[in-house]
Structures are given as structure tokens and as C-alpha cells.
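Shown here: the complex without one of its protein chains, the others still in place.
All chains are identified by letter, namely A and B, in their written order; residue positions are counted from 1 within each chain.
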Amino acid sequence: MSMSIASHPDRLLPADPGTRAIARDLLSRVENLPIVSPHGHVDARILADDTPFPDPTGLLISPDHYVTRLLHANGIELSDLGVGGSPTDPRESWRTFCRHWGLFDGTASGYWLRSEFVNVFGIDDALIGEQHADELYDRLQELINQPAFRPRELFKRFGLEVLATTDDPMDDLEAHARLAADDTFTGRVVPTFRPDAYVKFHGPGFAENARQLIDTAGDGVGGYEGYLRALQNRRAHFLAHGAVSTDHGTLTARALKLDAVEAARLYEKGLRGEATAAEAEAFEANMTYQFARMSVEDGLVMTLHPGVLRNHSPQTFTGYGPDTGHDIPFAMEYTRALQPLLADFGTAEKFHLVLFTIDETVFSREIAPLAGFYPSVFIGAPWWFIDEPDAMLRFRSAVTGTAGFSRSSGFIDDTRAFCSIPARHDASRRTEAAYLARLVAEHRITEERAAEIIVDVVDTAPRRAFKL
Amino acid sequence: MSMSIASHPDRLLPADPGTRAIARDLLSRVENLPIVSPHGHVDARILADDTPFPDPTGLLISPDHYVTRLLHANGIELSDLGVGGSPTDPRESWRTFCRHWGLFDGTASGYWLRSEFVNVFGIDDALIGEQHADELYDRLQELINQPAFRPRELFKRFGLEVLATTDDPMDDLEAHARLAADDTFTGRVVPTFRPDAYVKFHGPGFAENARQLIDTAGDGVGGYEGYLRALQNRRAHFLAHGAVSTDHGTLTARALKLDAVEAARLYEKGLRGEATAAEAEAFEANMTYQFARMSVEDGLVMTLHPGVLRNHSPQTFTGYGPDTGHDIPFAMEYTRALQPLLADFGTAEKFHLVLFTIDETVFSREIAPLAGFYPSVFIGAPWWFIDEPDAMLRFRSAVTGTAGFSRSSGFIDDTRAFCSIPARHDASRRTEAAYLARLVAEHRITEERAAEIIVDVVDTAPRRAFKL
Partner (left out) sequence: MSMSIASHPDRLLPADPGTRAIARDLLSRVENLPIVSPHGHVDARILADDTPFPDPTGLLISPDHYVTRLLHANGIELSDLGVGGSPTDPRESWRTFCRHWGLFDGTASGYWLRSEFVNVFGIDDALIGEQHADELYDRLQELINQPAFRPRELFKRFGLEVLATTDDPMDDLEAHARLAADDTFTGRVVPTFRPDAYVKFHGPGFAENARQLIDTAGDGVGGYEGYLRALQNRRAHFLAHGAVSTDHGTLTARALKLDAVEAARLYEKGLRGEATAAEAEAFEANMTYQFARMSVEDGLVMTLHPGVLRNHSPQTFTGYGPDTGHDIPFAMEYTRALQPLLADFGTAEKFHLVLFTIDETVFSREIAPLAGFYPSVFIGAPWWFIDEPDAMLRFRSAVTGTAGFSRSSGFIDDTRAFCSIPARHDASRRTEAAYLARLVAEHRITEERAAEIIVDVVDTAPRRAFKL
């Protein structure tokens, strides 16, 4: 069996031999630590039900917009990849994927996929690619039919200690409850409160969502007041099911404290479908402020992921739905946007606000300075498009001079792809080792301290930021 | 003869010995490949006429705003450098340049110039600088008087296979026609359609340009309709003369689909000199959309170069004209700006849109995500101020994790300086080797794949993006 770069012990470590030796030693301190995953998109039901994965295409291709997007950019129709439930022959889609395997060289997706093949499924590297597409498909199918590759077994094998899901506020969290009650499952699977669909006037179904929310959890109170109360009640429901955080995919980072009368006025316009784009943004900003206030009250960690224009291609959205690879980032601003929120809650006891960005320019300019002063602000790890080794190194380089190592959130994998979790955390740990090794080699920190710091950033940081 | 850094076999390759060895091997795969130059500003006439170059100052200094700007920043008057046709003693200008040769250390211009001296003209490195200014001048003059240094001979020696020029839509392309008809010239020199002067209301001569355009090519139709028709007809003329692309130096990346009545209204205001700045920008944005539509129809590749405030110093512009070193970039936005265009044409068959930027922040944030989804979008190589080795490495680092290697345009030299073409492509090839070698050394791609990829990015990518 040929040696794969996916199992090379020095993958992602710096080329300079002296620095690499340091990095190897640092990596050894964290390589086998349990995985703490405080933010992601795996469905709790696959663990509660221990559903076997479907075919290789349904497991690795169709649902992964990181993968389908790059194939689409190279001329493949999304319908040929089974995206958005398109009827497709999974084996044919698989062949298409394998034929274009070379596109993924150098990408984060390529790293994760190869690592899944080799390190999760034990595939010979020589099988990956066009020539052995069918053989690879058959081998994977055979494996995922085995009990050892069902979700709960993999959860154990991956060393997952905590896995956070992302959930609709109205979700009954029945799967989480089942897992918690199940003595045969020892992992911790916690829900995350994601209220975007109840906040964005112009998102699909806002009025209907809000009405259901109030009907279910508004304590009989109507209007904006009932709406706020219902959100608070649902947060309590999430807390009761183990939630540690809420997640907010806002358009911008803007927070705005509207007075209740004005907020109620906008809310009613939103319900009636009469709000302008500016009013919708103002209401969203108001809710960012309100969610911070609720976090101060109930202790849920607040995470903010602004700066992505969703569904850039209306044609693709119509044909295949959301999360199909055309959410495109744009420039973000945090300093002014968050000032009203931080003025009121920035030093509030136990308030945690994790700021994520895809716009790298804010790391050194805004987020590190904010997190270097406000005890509530944590620097979110590089996310989505910049969750890849070079960007992770740029991230550390951008924030450390100002904020050191104590203010970052720790790695979050943010994945829908369950089997990619180990590869993602592996890439992060190796990159942390690479960065710290350089600082040691440049005599900027001692090797002893680096050995402590890498454990802190890999293991302690996510527990600290997410109150785990 | 002393060894020059310009001919050092390891120039621009990474310092780490292991990585350098890999880079050397990768470089050897592409070092001698023909040059494909799909975007630049060399005048086709110098090849059609095979005009001997004038004196060294007229060849290397006066017309090159990369060079004159840095001299100007250090206190030299542009008039002393023969800029904008200023009468000057070329030898005296040359001495001035040589006296300040040290200013160019570390700059891209310095790399290109030294490479031209050493590798094109075979000059001893020891001659470069103040002490031997006259000797260097005389030696260069002697060489450029020789037949071996006339444009066509150099074209051959440089290994140029394709050279694109940039041309006014009203250009008859007579020089291109002559070259195509000339059996003694085997290179391919293709025109590029650059309509900026016919789009910008407040540029010099807009109304006169537009009227001439319609008179010549409007099929007898007037107004906005005739204007569009004339542009389409001139594009056809360019296509008939071998053009593969159009080039657009817009102020911003904004595209806007105006209805024909509103567009016509703006057009007429523009002609009358009555349009506001906002109206001029809206019309330009409308034309960006219209040019994309035309590209979908006629197949010409569309390249977009926004984000430069031209003629920043009005005093210098008045004295010396445009392209005299004070075009200054500013922050760009592509995600929202191009959404209307990509919504309609982003997945159109055979549509190619190459996005250039000088604002590096958009590489990871906007351009790589766009090119990683839309089959029409290509990532333009670093351009102008960022066409230099460190910025090229930052570019690859910024886009590869998201978009891999398949979505980039390949190198474009964008030069007015014919003799700098080999040095520019050399710098690019070395930088690609340096980047790929690091990925190999970090076990992120295999050496075999890197050897294929470097051929793809150097040779295949420009042919693919520019349909050559």
C-alpha cells in the first residue's frame, strides 16, 4: 500500500527541518486529545437513530457544497451531483467527482476528503482518482454498510467528546433528549439556538415563523413583546436540553438598540411584508442587541457570523435551494457596528460574544483589538472559506501580537460532513503546531510555554469560550 | 564577468534547501515553455513595421511609468526623464536614472530592468549603476542598433507564441492584419477591444468619440441604440482580426441592468455634457452589464480591471498626460457589484469573465468564492502594483484553499515595455514554482501532481481562460 500524503506524519508542518522538529513535538501534545466541536451542522438525529450512511455520493458529495461548488465552477451541472435532492445515479455522480479529483488539489476540501478516504476508511491512496472510481465506490459502500462505520461507532472512534448541532428555535430537540437519556451513548451532543429565520423579514417564511413562535411560546402575549418573550422561552428550552450557545448569521455585524415602540412598529411592518430593506436591517440589528441582552441574562454564549451574501445566484437558488455553494462573502465592519452592544454589555459578567469573520482584514484591525480589551469578546477561528491551513496561519499571525493566545475561541469545524470532523481538527492542530514552532524557532516564546499553549488553544480554549 | 543575481538559477526560489530543490525541479518543467501573453499594451505597429528601438532612454525609461514614478517620488522632475514627450537629452536622463538605480532594489521594476540588461542584452552586471552610466548607455545603443535586437527578432528569441495588444474600438487593426498576412512572421498578435473612452462620460472626448463611433459603425441608427449596435459591430471587426477578449478599466466593478429608456436618457445627458457623477457611474455600470451580454453573444472573453483612481495629480496630468505614474488604487467590492451581471450570465455557456484586482483583500473574500462557484468567473492574476513576487505568493495563498488551481487566468504581463516580457513571465514562473514547492514540502500535494499543476497554471490556464 502506497504512503499517502494524508497519513504523512509531517503533513502541514513547516518545511524548515529545525522548525519541523519543534512542530512535531508540539503536535504530539495534542494529536490525540479528544475533539471538542462547539459549532457545526451535523444533525443530531443521525446519532440518535444511528442511521447508516447512504451511498458514498450521498455521504460525501451531494450534501457538501464545498465539494459541489468547485465541480460546478468547472462545468458540472449541480443536478448531476444530486444537489438539492436532484434525482441522480449516485455511481454516475461519483464517477464525475473522481474524474475531477484533481480540481481539489491544494484546497481545504481536498485535504479533508483525502483524509477521510485514507484515515477514516483506510482506503489505499492509489485508488483515489478517475481510474479506480468504481472500485473506490464499491469499497466505500461496503465499509459504510458495516456497523463499524455507523455514526455512533465513528463518534467514538473520532474521539468526539462534545458535538454541538445547530437547530431551529422551534425544534423540540427530541433527538438531543434521546441521546442524553441513552446510557449506551456517552458523548455529549448539545443543541445551538439559531434564530435567523425568525429575525430576517425578507427571509423565507418570516411572518409564518414568527406567528408559530408566538403561538407556541409567547405566553399568550402577542406582538413584539410576545415575540421577545417567545424567543426567551425557547432559549430556556434549549438551555434545558444542554445548549451552551446561540448562533447568528446576520447580514452585517450591526447592533442597534431601538426603543420598544419603534422596534414593535418595524416588527409589525415586517409581519405585513411591508418593511423596506433598511427597516429589515435595522430590525435585525435591533435583534442582535436584544440577543446580547438575553445572553447576559441566561448565560448562553453568543456567536456572530456576519458578512455573507446568501444565494448569490437566483437561478441556482430556485433550482436547488439554499446552501448550494453560492453564498459569497463581502467586506465587514465590527468596530462601529458593535459599539452600542459593547457599550452596554461589553464588560457584563459572564457574557461571551464570539466574533467570526470571513473578511480576514478585520482580524488585526478590529477583532483582535476588541478582544484584547473586552472580557466578553472572543476571536472566532477562521471560518468557512478561510478554514484552511494558510489562512489559519495568517489568522494567528494577525491576532497574536495584539491579543496573544488567550482570547481565541479555539477551532470550530462548522461542518455538515460528519466524517470530515477528524480531518478538520487535525488540520487545525497541525497548523497551531506549525505557528507555535515558528515562534519557538525565532526565540519569541520558549518551547516549554509553547507546549502549554498548544494544549490551551486546542483543548481549553473552546471549553473556555463556549462554557463547556 | 561577474555573476548577476538576475541570472542566478535560484532567483526567487525559497531559501529552505529542501523546498528549493523541489522548486528547481518544478521550474524546469516550465522554464522554457513558450510565452503566452493574453493581455498587454505593446503596440502592434512596432512588430508590423519591425521598427528599431530608439535610444536606451526612449526604450527603457521615458515610456515606463513604473520607472519614472519612483524617480519622481525621489525628487526627479518628469520633464528630465522625457515623460509625455518632454524634450530631453536622452543621455542626461539616462545618467539620472543610473544615479538612482539603488531606488529600484526590491521593486518589481528593478527585477525586470536588471533582467533585461543581463538576460536580454547580455550586459555585465557590474556596468549597472551610476559609475558606468555612459558605458552602459553606449553599449545598449550599440545593441539596439543591431538587427538581432529589432522587435521581430526579439519576439522570436523571447519564445513569444501569443501576444495580445490593447486597442481602441475604432482602430482599423491594420498592423494586426499586416502581421497576419506576413508569412515571414510566425507569431500570433491579437488585438483586444478596450472601449473605455466610449463609455466614460467625463473622460476626454466622450461625446466626440461616441459620435464618430456611431457614424462609422452604427448602421445608420442613431442614439443609444446605434451606439450599442456600433459597439457590437466593432467587436465583430476585432473578432475578424483575431481578438479573443475585451478589456474594461472601469472605476468600480458595479454592473447594472438599466432599461433601454433610462439608459438612453443617461446616454443623451452624457453626450450633452450634463450628466452628474452618479449618472456617469450608473451608465458605466450599465455598459459593464451590456458588454457582458455582448460577450455571451459573440464569445469574446471579458476582462475587468476596476479600482484605480486615474490621474490623481491634476498638475502632472496637465503637464504630462495620462499614464504618468499617479493612478492610485482604492478599495474594491465585487460580491454585490457583480451580482446583477452574474445572476443573468454567470452560468451562461462559454461566457468568460476574468476579474482583476489591485485590492488584495478581495482575493480570499470575494474573487475566489465567486470563481469557485460560477463557471464563467476566472481569477485574474495579480496586476500592476501587485504584479511582484511577494504579492503573487500572497495571491496563491489567498485563493488556493477555496478555488484550487483550475480557476485562475494564468499570468498576464500587462506591459508597455516589450523587452520586459521575458523577465515578467520568468518572475511569475519562479513564483509558481516557489508556491507549489512549499505545498509539496508540507505534504499537501504530491510532487507528481505539482509537476502537472505548474504546467497547467503557466501554459494551459491562459489558453483556457482566454480561449486561445
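By our rule, contacts are C-beta pairs under 8 Å (C-beta built on N, C-alpha and C of every residue); 3 or more make two chains touch, one makes a residue touch a chain.
No experiment lies behind these values; they were computed from the predicted model shown.
S.K.: Could you tell me which of A:Asn286, A:Ser313, A:Thr400 or A:Thr415 touches the chain that is not displayed?
M.R.: A:Thr400
S.K.: Among A:Thr166, A:Thr361, A:Ser409 or A:Thr431, choose the residue that contacts the chain missing from this document, as touch is defined above.
M.R.: A:Thr361
S.K.: If I consider the whole complex, including the chain that's not displayed, which of B:Pro14, B:Gly218 or B:Gly270 touches that chain?
M.R.: Among B:Pro14, B:Gly218 or B:Gly270, only B:Pro14 touches the chain that is not shown.
S.K.: Spell out, residue by residue, where the missing chain touches subunit A.
M.R.: 14, 16, 18-19, 331, 333, 335-336, 339, 342-343, 346-347, 361, 364-366, 368-375, 377, 397-398, 400-407, 438-439, 441-446, 449, 452-453
S.K.: Touching the missing chain, which residues of subunit B?
M.R.: Residue positions of subunit B that touch the missing chain: 5, 8, 10-17, 69-70, 72-75, 102-108, 110-111, 309, 312-316, 325-331, 358-361, 385-386, 388-391, 394.
Basically, only the chains that are shown with their structure count from here on.
S.K.: Return the distance between the CA-based centres of subunit A and subunit B, expressed in whole Å.
M.R.: Centre separation, subunit A to subunit B: 39 Å.
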